[in-house]
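Each chain you see keeps its place in the complex, though not every chain is here.
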Amino acid sequence: MAEVRLEPGPLEPDRALREFLDGANGEGAVVSFVGIARPASRDGVAVTGLYLDHYPGMTEASLATIAADSEARFGGTRAMVVHRYGQVNAGEAIVFVAAASKHRRSAFEAADYMMDRLKTEAAFWKREHRIDGAAWIEPTEQDRADTQRWSEACPE
Amino acid sequence: MPIHWCLESRLRILLFGSLGEQIGREIDADLPAEGCSVASLRMLLAERDPAFAPLARASARACVDQAIVREDYVIRPGQEVAFVPPLSGG
């Protein structure tokens, strides 16, 4: 059963990894992803941080669906998603995702899959705080294309 | 017309992201007792206050009980209604 959590305060990826590894169940491979608030926008303007608006209940459900789909798609995989909400400063972790599996290929694919879907389907609304003003952000075409990668036939 | 308020139901509408910033986190609307479609609700709101115009745009998706619904979905009293901008993702 996937572990999914929203964090209002700092997200400490090393503690999340420790917790995930402590739940080990004989898996040989654990892949984790840490997403960090970048100090610059896509067009290179300095960014001090961002605000992640969320819809209590619906946002948790969107994360849980993605984690559960990953466990179902990559059989024998265990998944975890920890996501920040609210104010996140540049350089702080926004998201931690982990996948454990018997073999490394499925652990890599499960983590990659979760991140691609989180980038388009996680119920967040992101306001970037640029030094020249604040702006609400939407997923890029690349994010949509990444998610699309998984829409073809099941792997393996 | 006391009958009027008796046949209507107060609906609380939640707004997120840029919609929440522009309009407010929550607005109220009167919902006919027999319910009304998402499309009708958008028109009612936009006619009531010009500030609500962004809610009439297709990019503002309607959620009922935390699931995105279509334009012909009929909202009933007691349901949780929200309008959300496109998700920005995690």
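Order of writing sets the chain letters: A and B. Residues in each chain are counted from 1.
The criterion applied here is as follows: a contact is a pair of C-beta atoms (placed from the backbone, for glycine too) under 8 Å apart; a residue touches a chain by one contact, two chains touch by 3 or more.
Given the structure is predicted, the values throughout are model-derived calculations rather than measurements.
S.K.: State, as a formula, how the whole complex in this structure file is made up of the labelled chain kinds.
M.R.: Per chain kind, the total copies in the file amount to A x2, B x2.
Note that in this section only the chains that are shown with their structure count from here on.
S.K.: Using Cα averages as centroids, what's the distance between chain A and chain B in whole Å?
M.R.: 29
S.K.: Across the complex, what residues on chain B touch chain A?
M.R.: 14, 16-18, 20-21, 63, 66-67, 82, 84-90
S.K.: Which of the residues in chain A end up touching chain B in this complex?
M.R.: Residues 35, 53-55, 57-58, 61, 63, 83, 94-95, 118-127, 136-139, 143 of chain A touch chain B in their complex.
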